[in-house]
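The other protein chains are all here in position, but one chain of the complex has been omitted.
Order of writing sets the chain letters: A, B, C, D, E, F and G. Residues in each chain are counted from 1.
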Amino acid sequence: MIEQSVVHKYLRKNKKFPHIWCPGCGHGVIMGSLLRAIDKMGVDRNNVAVISGIGCSSRTPTYLDFNTLHTTHGRALAFATGVKLARPDMLVIVVMGDGDAVGIGGNHFIHAARRNMDLKVVVYNNNIYGMTGGQASPTTPSGKKATTARYGNIERSFDICDLARSTGANYVARATSYHVKQLENYIYKSFNKKGFTVVEAVTHCPTTYGRLNSLKEPVAGMEFQKNNFIMKNLWDKLSDEEKQVKFPMGEFVDVDKEGFVTKYLNLIESVRQGD
Amino acid sequence: MIEQSVVHKYLRKNKKFPHIWCPGCGHGVIMGSLLRAIDKMGVDRNNVAVISGIGCSSRTPTYLDFNTLHTTHGRALAFATGVKLARPDMLVIVVMGDGDAVGIGGNHFIHAARRNMDLKVVVYNNNIYGMTGGQASPTTPSGKKATTARYGNIERSFDICDLARSTGANYVARATSYHVKQLENYIYKSFNKKGFTVVEAVTHCPTTYGRLNSLKEPVAGMEFQKNNFIMKNLWDKLSDEEKQVKFPMGEFVDVDKEGFVTKYLNLIESVRQGD
Amino acid sequence: MIKLLQGNEACAYAALAAGVRFFAGYPITPSTEIAEIMSMELPKRGGKFIQMEDELASMAAIIGGSLGGLKSMTATSGPGLSLMQENIGYASITETPTLIVNVQRGGPSTGLPTMPSQSDIMAAKWGSHGDHPIIVTYPHTVPEIYNETIRSVYLSEKYRVPVILLLDEVIGHMREKIEIPDENTIEKFDRKVPTVPNDWFFPFEGNLEGVPPFASFGEGYRYHVTGLVHDVDGFPTSKHSQIERFMNRLIGKIDNNVNDILKWEEYNMEDAEYAILAAGCIARTARDTIKVLREKGIKIGLIRPVTIWPFMEQPLINATKKIKKLFVPELNLGMLSLEANRVLKGKLEVCPYNKINGEIIYPSELEKFIEEEI
Amino acid sequence: MIKLLQGNEACAYAALAAGVRFFAGYPITPSTEIAEIMSMELPKRGGKFIQMEDELASMAAIIGGSLGGLKSMTATSGPGLSLMQENIGYASITETPTLIVNVQRGGPSTGLPTMPSQSDIMAAKWGSHGDHPIIVTYPHTVPEIYNETIRSVYLSEKYRVPVILLLDEVIGHMREKIEIPDENTIEKFDRKVPTVPNDWFFPFEGNLEGVPPFASFGEGYRYHVTGLVHDVDGFPTSKHSQIERFMNRLIGKIDNNVNDILKWEEYNMEDAEYAILAAGCIARTARDTIKVLREKGIKIGLIRPVTIWPFMEQPLINATKKIKKLFVPELNLGMLSLEANRVLKGKLEVCPYNKINGEIIYPSELEKFIEEEI
Amino acid sequence: MKKKRVEIRLSGSGGQGLILGGVILAEAAAIYDGKNATQSQSYGPEARGGASKSEVIISDEEILFPKTENIDVLLCLTQQSCDSYVCGLEKDRLLVVDSFYVKSLPKDYTNVISIPFTEIARDEFKTPMVVNIIAIGAISEMTGSVSKQAMEKAVLSRVPKGTEELNKKALHRGIELAKQYKK
Amino acid sequence: MKKKRVEIRLSGSGGQGLILGGVILAEAAAIYDGKNATQSQSYGPEARGGASKSEVIISDEEILFPKTENIDVLLCLTQQSCDSYVCGLEKDRLLVVDSFYVKSLPKDYTNVISIPFTEIARDEFKTPMVVNIIAIGAISEMTGSVSKQAMEKAVLSRVPKGTEELNKKALHRGIELAKQYKK
Amino acid sequence: MGKKISFYEKWCKGCGICAAFCPKKCITMDENTNKPVWNEDECIQCGFCELRCPDFAIVVKKKGEK
Partner (left out) sequence: MGKKISFYEKWCKGCGICAAFCPKKCITMDENTNKPVWNEDECIQCGFCELRCPDFAIVVKKKGEK
């Protein structure tokens, strides 16, 4: 007998599996972790929305049996804000690519964080514009190649977790498509919090980033993660030199500031009592 | 004989003075400091551009005898990026309101900082949308009133300096329209640096923010600054409680990371040598 | 209750009366009053107001709010309309009811922020890239603003289409007498919701009129919404036959229901030999002008589109059958007159009168123009 | 040099040959190759490439670049075009030469990102709010893309106006033979610069043709540029007479120079009884169709607009004088046919053939359609 | 002065409350007198600090064209507003100015009344806040387009709580002034 | 096979280099043989991982309509591409498949040639990289639309430095195969 | 495929991730089919191949389940 995993429970039937992602694309791994985290929540799936922008990563909602919304490039958080305000009880999950989240969508990102809008963000960060074929994204590391940075990227890159932290998110964590248990765990923890939360899921794109930067094999991308991402507390102890080549993961922020939705519902309450 | 100040040297002749700003509006004070800083630079005024978005503050360029550009709301940094790349030697100054800079323009702000684009930003922060009549801006403090926040603002506000710092600016400082000598000094220092620099000029808008928040008299707005803004090193020593009601000013960042323009010119150099 | 209200105020109160419970917006002259009132009034009714970071986000948020089950709107002016265009197209292709109020000011670009204009008529229809269905309405008095706001919400919900309610600086800002109906007397309409079990629900399968029932998020119909061209099941398709079926239904919704959507008024047209075609504040000028011209013995009437898009093709042809000349005064370089020319196919002469200097057209000038042309 | 180039490649190389030295853009299918080539090639020529954070910023940056003295361009597709609209209006009102390449794909919204369409024709003209001058061109072969890119840069600089070069997915992505001229043989044109001393310079005072000379930033003319309506001195005005003068010149620049701006081609029209009006990839279909129909004895020709906006009003009227029926095949719901109807005023029947299923029109289907209609 | 359509322009500086004044005039006519009325005002940067204007049209018939074309009365509370807005007034129409602020009267106007609104507000009412109410009281009386009762109701429904009596007095003082200065 | 317009569709999986193959064929015809040629390919998500296609039209005359309408030859290097793209081919036209990957041949096609391109590449050339060159060698020969010299020049101008000899050999091996398998 | 592992072959894209990171090295990629093959005896049912498969092609039976 063929077994099913929890993941399969939430995949849409007859929706053209296998999915469109390239062989070995990390996006599938993240989607699996996301689904396991949702499953752990034990919520009614009618009360879950998964919202995305445009990009390879943003194809996620297509496959999932929830209320799903595939919006315009970079604007997912703004759409999600509307959904959340209309349905304050709904678990509103927003999945975005790095370009989607902090490239074209950067303003919505920092404002949703500032408002502490009660949205659960998972950024699939492959350090590149995958869907359009490998142009530099705001997280492409300096010196790395992209189809619009053939001579090596001269721009600096955003640290998505740091941006989320400094603009006010309640919960911020990072794991990779290799560190799949941590990833699931962080996503799950973020779902249990109010306010704006961000989990950065570092992932590998063999087809574009990989091809241009000697990580063409899916396994190579994950090897890189395995060897170079270390827990934050260990990373903190590294020398400055080592810090240049290793990357921290773990939980960066875990606070409980009041979210926008709570505040607004309180406002309604008080205005109505004032009547 | 009627004397002229250095400021008058740079004002456009016959351009409808007095300017359109309300009586006592802090924007005029900031513009004065800006002009004195430019004067100190001793640069050829043909080689200075002053670029703005839309808002009361963004009327600044209209009055100044440089290459001036009054663009669309929130986009000044993107326009300025083009000007700077076309004219790498030009001193490109970007003046924006708080709404312009970190409201609608937030994405350009964080990306210009990330790129360390060689632009000299002065944000006129009056904590409100002045031009349109007093709607909440992303810097309106929580609890304060605005015409779209009659019940008190439930959103948190951005700390512009912190946003500039965390996204990579080379120089970040804050002064107020009351602390006019510091203001001039910080602006001057920023002009002498490469890369992205931000001076936040905290100012008062008697007409909108003031009217709605019991600071209707211009003098009251400046009194508030005088009493509540203190130098960063002193502020750091305050108790957490005191920190809630006082505001730090001074220089927050002063580093010398390579700016985008330098990097691009080097790229051209190396590509051409490669030929 | 009789009140003296600004056009923008009437618009906001009408939206509330029509059941709008979500507003997301960004301030811009001359539309800001609408947002300001909504920020005050919505919480009283349990509704939600949010000032977004820009107009792109505002349009996105109201689509989200609408999908979440709330009647949703935004308000803006020219520059904001341009910024909303991408997401207006998204509302079109996803068939999400949304109301966009656009109070016109002088363009292009920042243009003349405080002066009247009618130059967004074309942008309202064609601004978003690609063929997309849209309805545009344009009242001319404060009481009509009230009614048209309600009708626009209604059309938007009924046809699952973004509706742009055009106002202009003149009618948006002027105060006028209006008798406000009791909110309870206002016709209630609710979205048509699916009536089949979950598994049988095809979210984008049109009924006879072409409009699918609308399941809000959270109601148990877990379907997919995308801005990609999609099949009846909501999933992206690249099959040419499915694409064609989808596009035909999308556009057909409007094309097949023009009679229901179109609204226009005729004044003094019974015996008219000449006619004016005008909308918004200029229709007010035209009506005054007609009074004077008629006193002088000139038989002239007014045709006033209330629904601007789809354009009143057949009604205009019918109304002008006996007309010798059609005058089209506008605060733009000729937008309604382009349409009139297209529709009338040379059957009668179309005389545009275009004013773009930031001022309304005065009855005296229109009178003079018409007298000279006759 | 003979090469096999993609349309997008030809566009990029032509822009370089035309002297474009600044490109700011944001990737989007099916236009991305243009940005990719520019990022490689510009530094070699001392030019600047920057990938901006979005399309709004891209359009803004090239306006800045152009004001700084570099010939500047961007490239995008439908959704990006929508996002650029506000700043395209800004380029119009500030008269800043800029080239926007828009490679059309299926809309609305995200639509059909990899399929051909011609549905941005209207958005190219009307997308930005307010009346604004703009020129739109649309070649149909790879060699013509090369030439039209150069002509578009030229028109943009000459008339100080944003030019939108429309391509479509078919011609943008196909590879075709092209003989590339030596860059040195390409006609050089430079901006007309002021010839008066600083103090005497009125930056927005039109010469006889309506186009003011253009002083780049840093050249000693310290003037003011604003998106507000402004007077000849560049400063905002709210005087009605100045507004009117300004707007008339702005629009007049194009209206008074249509003969110079318009370009179109006629094929087999000498003895034609029927005609096809088609542009871009569909003009290719039409030319093949005409061959077949002519073999069958049907006297049919093609009128192909190369400048799409301003529309070829008079040339179309002239070319169709003896024509019985005009066929207008398009990959949209009828955009050129709307214009044809407007211009021809019922003088001959306009038969649209609209395909919106993501596929190009095949010669065989067009042939069948025409044969049935004749 | 009895006309079907009366056009009134109130002008002054931003803070003088003339927008509210116009609204009260229009509400008096439209809501309490059962006539038709429209009110509009200038917006934008020009309205900031400098001169500002508020226009009221009152008519027994439906008001369509909503802008003033033949102003019957122009009120100017400051010199700047007088300079800016007098151009819309025919030479023989009524011009009412504040005698304290408007020192240099425009040439050739034949029907000018100069009233010390500001001084009266300051001296008699001890607050400049009522200057707008005094002024519209005078204007309503001069044009005869709105009834005293209607004006009173409109004023009371619009002014801040606690200031009703003060404003009512101001209104009546204005009406009195009109009678006193009427030519 | 001598025709004015020859339409060729090359299909396989993303990594097999058929886009380049198509470009080389078209360049050979257009640049080195002085004919006209166009090349186009499928884009988008469908092109990712799964089946991909590249189309070449070669003609003595000007090529206007740039898409295939009457395909003369279809090459399929994988089963998936064969399943996806065979629909455009008339039953009597030439279908060339890789005998290793394409096991289930579409029904009713009367003109099918099955060649072990992949195996030859692996066994004789020790690299799968040349499979596209072998295949276009065969196709060029079968259609007779491009000269051997032109093909050689086109291949040499396009392949990475250092692999010229290898690819030239692969090309000739393809041409040979065509002769060998020709019916 | 036996007791411990269920394998959805049709969904597998042959990326090799499962094999590369199996702690017991009990997965090998079949050279011809480019699909994984399990040596179930060695498998400790850690579940990592399932968790890391981007295509949901693997289900590992939980330890103890039968």
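Here, contacts are C-beta pairs under 8 Å (C-beta built on N, C-alpha and C of every residue); 3 or more make two chains touch, one makes a residue touch a chain.
Keep in mind that what you see is a predicted model, and the values were worked out from it rather than measured.
Displayed chains that the missing chain touches over the full complex: B (touch as defined at the top). In the complete complex, the hidden chain is touched by one of B:His19, B:Lys84 or B:Arg174, namely B:His19.
Remark: the residues of subunit B touching the chain excluded from display are 1-5, 7-8, 11, 17-19, 21-29, 32-33, 177-178, 180-181, 184, 206, 217-219, 222-223, 226.
Keep in mind that, in the parts below, only the chains that are shown with their structure count from here on.
Averaged C-alpha coordinates give centres for subunit F and subunit G that are 37 Å from one another.
Among all residues of subunit G, those that touch two or more other chains are 13.
Annotation for subunit A: residues touching 2 or more other chains are 21-23, 54, 72, 104, 106-107, 111, 131, 138, 151, 264, 267, 271.
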